[in-house]
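A single protein chain has been omitted from the complex, and every remaining protein chain is retained in its original position.
As written, the chains take the letters A, B and C, and residue 1 is the first residue of each chain.
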Amino acid sequence: MTLEARWDPRDGYRVSDWEQRTGTARAGSQVWRWPQLGVRDCDDPRPAADQVLLEVLACGICGSDLHFYETDDDGYMLYPGLTRFPTITGHELCGRVVEVGTDVTDLERDDLVTVEEIVWCGQCDACRRGFFNHCTQLEELGFTIPGAFAERIAVGAKYCWKLDAVVERHGEARAIELGALSEPTAVSYHALFNRPSGFQPGAYVAVFGAGPIGLTAIGLAVAAGAGQVVAFETSTERRQLASQLGATSVWDPAQSSPAEIMAELSKGEGFDLHVEAAGAPQITVPQMAQALAVDARVVIIGRAAQVAPMYLETFQVRRAQLYGSQGHAGHGNFPGVIRLVASGRLDLSAMISVRYPLEEAVAAVERGTARTDGKILITP
Amino acid sequence: MTLEARWDPRDGYRVSDWEQRTGTARAGSQVWRWPQLGVRDCDDPRPAADQVLLEVLACGICGSDLHFYETDDDGYMLYPGLTRFPTITGHELCGRVVEVGTDVTDLERDDLVTVEEIVWCGQCDACRRGFFNHCTQLEELGFTIPGAFAERIAVGAKYCWKLDAVVERHGEARAIELGALSEPTAVSYHALFNRPSGFQPGAYVAVFGAGPIGLTAIGLAVAAGAGQVVAFETSTERRQLASQLGATSVWDPAQSSPAEIMAELSKGEGFDLHVEAAGAPQITVPQMAQALAVDARVVIIGRAAQVAPMYLETFQVRRAQLYGSQGHAGHGNFPGVIRLVASGRLDLSAMISVRYPLEEAVAAVERGTARTDGKILITP
Amino acid sequence: MTLEARWDPRDGYRVSDWEQRTGTARAGSQVWRWPQLGVRDCDDPRPAADQVLLEVLACGICGSDLHFYETDDDGYMLYPGLTRFPTITGHELCGRVVEVGTDVTDLERDDLVTVEEIVWCGQCDACRRGFFNHCTQLEELGFTIPGAFAERIAVGAKYCWKLDAVVERHGEARAIELGALSEPTAVSYHALFNRPSGFQPGAYVAVFGAGPIGLTAIGLAVAAGAGQVVAFETSTERRQLASQLGATSVWDPAQSSPAEIMAELSKGEGFDLHVEAAGAPQITVPQMAQALAVDARVVIIGRAAQVAPMYLETFQVRRAQLYGSQGHAGHGNFPGVIRLVASGRLDLSAMISVRYPLEEAVAAVERGTARTDGKILITP
Partner (left out) sequence: MTLEARWDPRDGYRVSDWEQRTGTARAGSQVWRWPQLGVRDCDDPRPAADQVLLEVLACGICGSDLHFYETDDDGYMLYPGLTRFPTITGHELCGRVVEVGTDVTDLERDDLVTVEEIVWCGQCDACRRGFFNHCTQLEELGFTIPGAFAERIAVGAKYCWKLDAVVERHGEARAIELGALSEPTAVSYHALFNRPSGFQPGAYVAVFGAGPIGLTAIGLAVAAGAGQVVAFETSTERRQLASQLGATSVWDPAQSSPAEIMAELSKGEGFDLHVEAAGAPQITVPQMAQALAVDARVVIIGRAAQVAPMYLETFQVRRAQLYGSQGHAGHGNFPGVIRLVASGRLDLSAMISVRYPLEEAVAAVERGTARTDGKILITP
């Protein structure tokens, strides 16, 4: 499934030399107009020396895939980040190795793998500090280079993680679907366990937004021994999914004030970890700030072109801290997720609400825009 | 149940002025001879202004209670630490408030509570850094001041933690027993989640020794989302308990090499967290050192008058670290344990293998010396 | 020097039961009107059993002392925090022990000490986690209980820290003044080295605001090996002080954009640690957000009843974090400061710009309101 769009910078957006030269937009929503999704025949990619060629077995639809497709009144796509079109979209994949580049030593034909979306260079200053998610020469699978809503994809071997242990426990069929959930789970794993260094078992965790990312955060908080996991979500269907994945209580923030609910559920002590996965910090962060436990942490995962009004005095009085989180690469995130899934302690399969074949991928994206599903998978 | 013993310092042990003046031995096994346990009538204690008087509802027998009772060939008790006798022993308790000191504001009659064993002053330099377990004016409940193998005990209000939330979920009868497990659980909670700052979910954890402390460590590692929790223990009965509490695999170290088992179970990558709860570091730590994952942590909980031979090069090659752990006070340990138990995510009741009434407490201690039980409780 | 003010809650401010009962305002600026400073004769205080009586040798004027004195158009004091009047103000003191309470064992007559301003209970849940600055039964020296713009003061022994080591190195006369700087220095020490766990030597540090707190932050950043310490401050005099204390470059933010300056000084990489000590987060934090290094930290020390607009996406893209900081108690802050001063590696005496005798304390406060001094000391 390819996405085409017209390079038509908005009045007032200053296209940088680098953007002009590379045809890449740093702020997609300022540049790309009239996006068109379509399923087309392409030549099979060829793996470079340090790549493998994968047969794609499953690939999930991410919120950014929806924002590629959705436009504002002027026809500009909603997605605000790094993009280069046309390209093949899709980046939450499970695949099987069908060909191995000449320099690759640790993967073999038939290995079942999942893949990082962040294509980090390993050479810039950020990468040399181990901060791969902040690579200054970043490419992104399905955003700037061809992704996995496709039959075949060529990817760098160093971005692949084997799923043997998941197959061993759950069998191959389930491992394929669980594998396709690795990327969005690793996004939350990074945000919860690496940005702040996790939480102490028994801690109270609040997750704002129970879309795909929020749901993985809920599952992880449960698996890591949170004392309470409270979810705030406006969609009825997603509140049900949150409960299924172990949230101890779920609420519609349109009906009741999150701050008051947290105050009550914690008998006035506040919540220890607050996770922004709603992409609406201007609304959610002020709610969190009213229910901070002493030493509370706030983690921002959701992306939003929004300014949050913050009364920082509250962060002082409560000894609180806030962490911005981006990406999933490095820090043992993928192997952590895979071990957790292989152990049976984390099973997020309930969040997969529907599957579509690749030829119906456009319809799948359309369905996604209702934002009532957990995860929609594209399978061959 | 009181413990009496004769102050008879071994030849060569230099009694310090402080020890002489206070009648306290820093190294019990060097000083106390011919210990005698007995259940006797005592006057009820009176709570000081900052204390509460508790009716003891349950109190567990700890390994140190056994070492008070057991002697070497010369009749010296085995317990090597801080002690002042005669006193009433017992420190893993659940009790009900029956009287409240005049300055106490946050406890009321009938509150069900569990109690810290570490009686920290709150004023010395260590306490003022928040390191209450390293208080330089330490007293210990049941070691140097009267403990809880008794009908009544007076304790400082600041060492008490309410069990309301546990009662709410599990009912009072279960809350009393679960409450009595709080102290040994908090010892492991402190060691696992505060000394090193926990482990990432999915990590591989090895627990050496499945006595009461090892069992709480196993339960906590499971609750916090370890990918594997492997236990090494020589007693068949305790290996069974380890399995019941969720250990993913249990082994008799007399039959198979822990290092080899860990290598195999981790496909050569090593284990991420190693917990010494066997009190035999001279044997266990060298085994751990052969199976360290990159960035592995070793935590020492078990107490032993032993020198461990350490090949530190291995700690360099594997980027490993070692933490000594002592106590359970501070750092949110007790409230963390209580919330975890109240949430239903940690249920260690299976480790309670037998209960004795207070009048048979001596027989209970005798039974304990076989070291095949999980936890032995003394109840009224 | 006592401060009197009239209890006259603003229309619309809801006085809580606790405030009514105790005569304490949580939000001083909402309640206290027409404050009056005056130097008066008082009876000498008597030390309680756990207190010492100090002869005050020097006491600095803090920004909050100015906000007690300054009022808005309606005559309400500017200070927004916890207060109970009338009381004696002053809390940055050095004193000599002249009498020792009956239970005090670690202080003696003639000891030279400095004192924490935070009077933490040691018994509430926050204190039992070691978070003394967030004590739920907090009293504050010179805010709610009698302070140190006085000849004598009685304070809890556990809030005192001996200055022997400083005397040993610098002599008593200098130790008295350096001792009086301990409290504001400990505020910055806590904010820089405990809230975020410090910075790596060579890191780039930006301090916004070079009032007394900002100046101590500058001195500490220099002492801890920052690669650059840049200060932004509107007062010419204070910019000079910042340079004297080692700032590598100082700027008037009214003349040049801090974000641009930091971008240039870091060759586009951004600054690693940003310190808000201006009490104007609505202005400074957005500047910081434009010059965040990857993994940057922002620490909020300055107090302000202001909402800062935060574009949190930037915190995600830069892997940044923000910490609210309050207080100076616990965590080894005071002993850390004292050792640093005793070592000679931190000498902030240059920031003392003027001294006043106690009888002229009101004039000293008046002078302070110009906000061009470093530290103003009141001495006997």
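Rule of thumb we're sticking to: a contact is a pair of C-beta atoms (placed from the backbone, for glycine too) under 8 Å apart; a residue touches a chain by one contact, two chains touch by 3 or more.
These numbers come from a predicted model, not from an experiment.
Chemist: Sort through B:129, B:169, B:355 or B:371 and give me the one touching the missing partner chain.
Modeler: Going through B:129, B:169, B:355 or B:371 one by one, B:129 is the residue touching the chain not shown.
Chemist: Touching the left-out chain: which of C:47, C:209, C:332 or C:368?
Modeler: In the full complex, the listed residue that touches the missing chain is C:332.
Chemist: In the whole complex, not just what's shown, which of B:4, B:295 or B:347 touches the removed chain?
Modeler: B:295
Chemist: For the chain that's not shown, point to the residue among A:33, A:158 or A:355 touching it.
Modeler: Going through A:33, A:158 or A:355 one by one, A:158 is the residue touching the chain not shown.
Chemist: Can you work out which residue in C:203, C:231 or C:378 touches the chain that's missing from view?
Modeler: Only one of C:203, C:231 or C:378 touches the chain omitted from view, namely C:203.
Chemist: List every residue of chain A that touches the chain not included in the displayed model.
Modeler: The list for chain A reads 106, 122-125, 128-132, 157-158, 329-332, 335.
Chemist: In the full complex, which bits of chain B touch the chain not displayed? Write them out.
Modeler: Looking at chain B, the ones touching the missing chain are residues 125-126, 129, 131, 133-134, 195, 269, 276, 281, 285, 294-295, 300-301, 303-326.
Chemist: In the complete complex, which positions of chain C touch the hidden chain?
Modeler: 189, 193-194, 197-198, 200-204, 220, 223-228, 248, 332, 335-340, 342-343, 345-346
Rule of thumb we're sticking to: only the chains that are shown with their structure count from here on.
Chemist: Applying the contact rule given earlier, which two chains have the most C-beta pairs between them?
Modeler: Highest contact count belongs to chains A-C.
Chemist: Determine the centre-to-centre distance between chain B and chain C, using the mean Cα coordinates as centres, and give it in whole Å.
Modeler: Taking the average C-alpha coordinate of chain B and of chain C, the gap between them is 41 Å.
Chemist: Can you tell me which residues of chain C touch two or more of the remaining chains?
Modeler: Within chain C, the residues that touch at least two other chains are 125, 129, 131.
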